[in-house]
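Report on the following structure.
Apart from one protein chain that is not included, each protein chain of the complex appears where it belongs.
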Amino acid sequence: MNLKAVAINCSLKAGGEASSTDLMISVIANEFAKHGVELSETLRIASYNVRPGVSSDEGAGDDWPELRRRILEADILIFGTPIWLGNMSSVAQRVLERMDAFLGEGDDHGRYPSFSKVAVAAIVGNEDGAHAVTAGLFQGLNDEGWTIPAVSACYWVGEAMGKTDLKDLDRVPEKVTQTARMMASNAAHLARLLKAHPYPGEQGEHGKNK
Amino acid sequence: MNLKAVAINCSLKAGGEASSTDLMISVIANEFAKHGVELSETLRIASYNVRPGVSSDEGAGDDWPELRRRILEADILIFGTPIWLGNMSSVAQRVLERMDAFLGEGDDHGRYPSFSKVAVAAIVGNEDGAHAVTAGLFQGLNDEGWTIPAVSACYWVGEAMGKTDLKDLDRVPEKVTQTARMMASNAAHLARLLKAHPYPGEQGEHGKNK
Amino acid sequence: MNLKAVAINCSLKAGGEASSTDLMISVIANEFAKHGVELSETLRIASYNVRPGVSSDEGAGDDWPELRRRILEADILIFGTPIWLGNMSSVAQRVLERMDAFLGEGDDHGRYPSFSKVAVAAIVGNEDGAHAVTAGLFQGLNDEGWTIPAVSACYWVGEAMGKTDLKDLDRVPEKVTQTARMMASNAAHLARLLKAHPYPGEQGEHGKNK
Partner (left out) sequence: MNLKAVAINCSLKAGGEASSTDLMISVIANEFAKHGVELSETLRIASYNVRPGVSSDEGAGDDWPELRRRILEADILIFGTPIWLGNMSSVAQRVLERMDAFLGEGDDHGRYPSFSKVAVAAIVGNEDGAHAVTAGLFQGLNDEGWTIPAVSACYWVGEAMGKTDLKDLDRVPEKVTQTARMMASNAAHLARLLKAHPYPGEQGEHGKNK
């Protein structure tokens, strides 16, 4: 059974040139490929008009409904974001806000659209902040129904208060590739299990009466 | 010596109707008034086009340069944000990102435009998240040069997993007013001291050579 | 296939009387029982001598080796902690620190002792802080190899700046029970899948050469 992953790149910049977040996503995608997981596309969120709000459709001109559809077609979400001021980017938080609508979109068994899918984090920055971003992402994504496989954060930052970007390095550090390798192995395994055996959600009377 | 405060409301909604964040800001402004601090205006950020980026001017159509000017005219910043997914709003994070430019705008003594000004937080949500938002705000704002007076977070959230808004309550809880009172007393005092005696910044050769 | 859960209670107080954290754990255990998951025991960490450090055995008088053994006998970890100053308790952080040793205890396939086990959070406080604690816990636990099932934080806190404890309420709020129900359903399902089909870890040459 082959699986499909989708990546989002929450850089503050619209597309055009490749970002360090793109590079991190490609390192991870390369490892996923070894496990029969194909990366369908990388959505550069800042290239779209994702309107502020917490519903799944914020009306005319809102690109989120289409992005939402493409994200939910995949079995695995690679959530890529740069670090700004030690936090995830405003674009990443915007995506979390729009997925808040999942909590009101449970099926007959109370299962959100994200149930039985897994999410992993791809985080880059010049310097410190990856742990804070991971914490905020895992907390938000899990609340929204995503499952987090073992060891699901792959990140790179340089020495404290530095200015170097991942894409400025001569090569991707071996530690990053190792982590991506373990992350991809775990996430592919868990996504495959959950695709074959989805969460049952609430059963019987609980489900009916809710 | 009278002081001036400015408030920002980082609601996801553009202006029109008053939000719970507005209500919290007005409670705080009322207490500030008792200490000779006038609230000049409340900037509803979502009503402006604050372009993504980390510079002080992101070009044509960017409203940040004007917002930045108005924020820096004041001695005190009341940073108001709702909680979404346990994090500050994407609009609030956008503001932090734009203030990142302060780090490259030090004067001859290395002092950012925010130096000798104080910031306080006004946070509202249906439920839990105010401590996480306070942490992210204080860390980011302080890195950007703002001073945080003693007890500078005033917040309201309801019981866990509830749906009530501050503006739905019959009256503002006494605990909130008490905290706003202490916060305003401290912030007014500290802003007044810093206005009369600004941080000296780097002196002598350090300042010159930097 | 029946499963075993173990709970840890990271209250600052040693055992004796039941805490609100205990009450939350019992609500969750009750829901787990409906899915064939037996709670083996609740370990009140403050009743033991868990020495500071980041190894699995900090020498004479250290109770962690025994606690570690009992935690790893179970398929599911219910990580219970109160909130203090908006953070997880010092006792909870101590447990995370001791589990840091897992990162150096991978098997031939690089799998930590926690791999193929799931963790959920049980958080209580008088007021706000559950999202911050959830974030810190999920980030730390996931880094240490635990898998986080969909919707894995069950918490209760009262209104902002309040003084009420969960155990002071007439009854456990329905929202808490609902969340515990969904959490138990998801966690039992995922733990069962992972027990039958553990993560493969690194295979072939990677595994051998590492």
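Letters A, B and C name the chains as they come in the text, with residue numbers starting at 1 for each one.
Throughout what follows, contacts are C-beta pairs under 8 Å (C-beta built on N, C-alpha and C of every residue); 3 or more make two chains touch, one makes a residue touch a chain.
What you see is a predicted model; the values in this text were computed from it and never measured.
Per the touch definition above, the residue from B:23, B:37, B:50 or B:153 contacting the chain not shown is B:153. Among the residues A:23, A:50 or A:132, only A:132 touches the chain that is left out of the figure. In the full complex, chain B touches the omitted chain through residues 110, 112, 114-116, 131, 134-136, 138-139, 142-143, 145-153, 181-182, 185-186, 189-190, 193-194, 197, 199-203, 206.
One chain is missing from the display, and on chain A it is touched by residues 83, 85-87, 128-132, 134-135, 155-162, 173, 175-176, 179. Where chain C meets the omitted chain, the residues involved are 12-13, 46, 52-54, 84-91, 93-94, 96-97, 100, 132, 136, 139-140, 143-144.
Just so we're on the same page, only the chains that are shown with their structure count from here on.
Centrality annotation: A (chain centre taken as mean Cα position, compared with the mean over all protein Cα atoms). Put simply, chain B has to spin 180° for its C-alpha atoms to lie on chain C, with the angle rounded to a multiple of 5. Averaging C-alpha coordinates per chain places the centre of chain B 36 Å away from that of chain C. Distance from the chain A centre to the chain B centre is 30 Å, each centre being the mean of its Cα atoms. Under the contact definition stated at the top, the residues of chain A that touch 2 or more other chains are 136, 139, 143.
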